[in-house]
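Just one protein chain is left out here, and the rest sit where they should.
Entry: chain A
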Amino acid sequence: MGYEYIGITVLWVFLYGYLIVASVDFGAGFFAYYARRTNKDHIMNKLISRYLSPVWEVTNVFFVFFFVGLVGFFPDMAYYFGQALLIPGSIAIVLLAIRGSFYAFESYGSKNNSVFMFLYGATGLLIPASLSTALTISEGGFLNVTEDGVRLQITELLLSPYSWSVVLLAIVSVLYISSMFLSYYAHRAGDKDALSLLRRYALFWSIPTIIASMTVFIAMSQHNPEHFDRLFDYWWVFGLSVLFYLVAVFLVYSEKLYGFAFIAVMLQFLFAFFGYGVSKLPYLLYPHVTISESVTPDAMGLALVVAFIGGLLLLIPSLVMLMRMFLFDADYIKGNK
């Protein structure tokens, strides 16, 4: 197995990790704001802030890790995506910057400032929308590649049903993943009021999530039939995804095993995400970039893999420590520490 497969697997795992932790974070921001507007913030905002405070910077690193790794393993992506994504990429940076810094301003500085809360809630939905553009573009059909460089055809992008179906899926799955996680977190904290509210959000958002997923399939069949056909080679992967979706919704509906329910959510997205990823290979960007042609020279590939293993050996124990301190420390969750 060449470095291109190791590289893409590592990157895809990290992007998946970002998808989960960032969704929890993005959705939480939206729910906090929504609760504020509907005067329910006393029920759950304390819970949300106790979860978010220690982990938000960690979330951001997943994202940085992904794009630095992408350019590292596949330098050609810098050339194509760098030029094509100037505008959507810059908008995403600005939104991420506003979100990250205003979160810090709000939680360490001026408490409960409405403008900060609004920005935090709004960016939580806009960031997934803008980041999902990168995946949309990678399906091909939106770039004009010439001698002078690579141009993004923005009108095509804005008029494409596929593009909008991906945006829709990104937003609703953020809300679904987040409310599923927060239900579990509220359950752990023994916070009955927050749990009953968040559980209802979770059940509500589960419906648009499955509808939006189907919509993406349909739009894909129009936009990139080649990739659509390949999706069916992995039909069982998507089948497993739907199965875990049903398990998660059933568990939350019957008000038990919230921990398992969230694990089922993670598996649901794991299978869907990897099914999508593996069916897309060997392409990184239809039809210009494939993993084997764009992979970095062997010496660098080896160095990156070694660095990656070394880094994991350092990070995993540290992350376990952080999680034991905050996420899974029952006293901390309940607010006793």
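Worth pointing out:
In this text, a contact is a pair of C-beta atoms (placed from the backbone, for glycine too) under 8 Å apart; a residue touches a chain by one contact, two chains touch by 3 or more; residues count from 1.
Everything that follows uses one rule, which is that contacts and distances are computed from a predicted model.
A chain of this complex does not appear here, and its UniProt-recorded name among "Glycine betaine transporter", "3-isopropylmalate dehydratase large subunit", "Urease accessory protein" or "Cytochrome d ubiquinol oxidase subunit I" is "Cytochrome d ubiquinol oxidase subunit I".
Looking at A:Gly29, A:Gly69, A:Pro128 or A:Gly275, the residue that reaches the missing chain in the full complex is A:Gly69. Shown as candidates are A:Tyr33, A:Phe102 or A:Phe262; the residue that touches the absent chain is A:Phe102. When you scan A:Tyr79, A:Phe118, A:Trp164 or A:Phe228 for touch with the missing chain, the hit is A:Tyr79. Residues of chain A in contact with the chain left out of this view: 53-55, 57-58, 60-61, 63-65, 67-69, 71-73, 75-76, 78-83, 85-87, 89-94, 96-98, 100-105, 108-110, 148-151, 296-297, 299-300, 303-304, 307-308, 310-311, 314-315, 318-319, 321-322, 325-326, 337.
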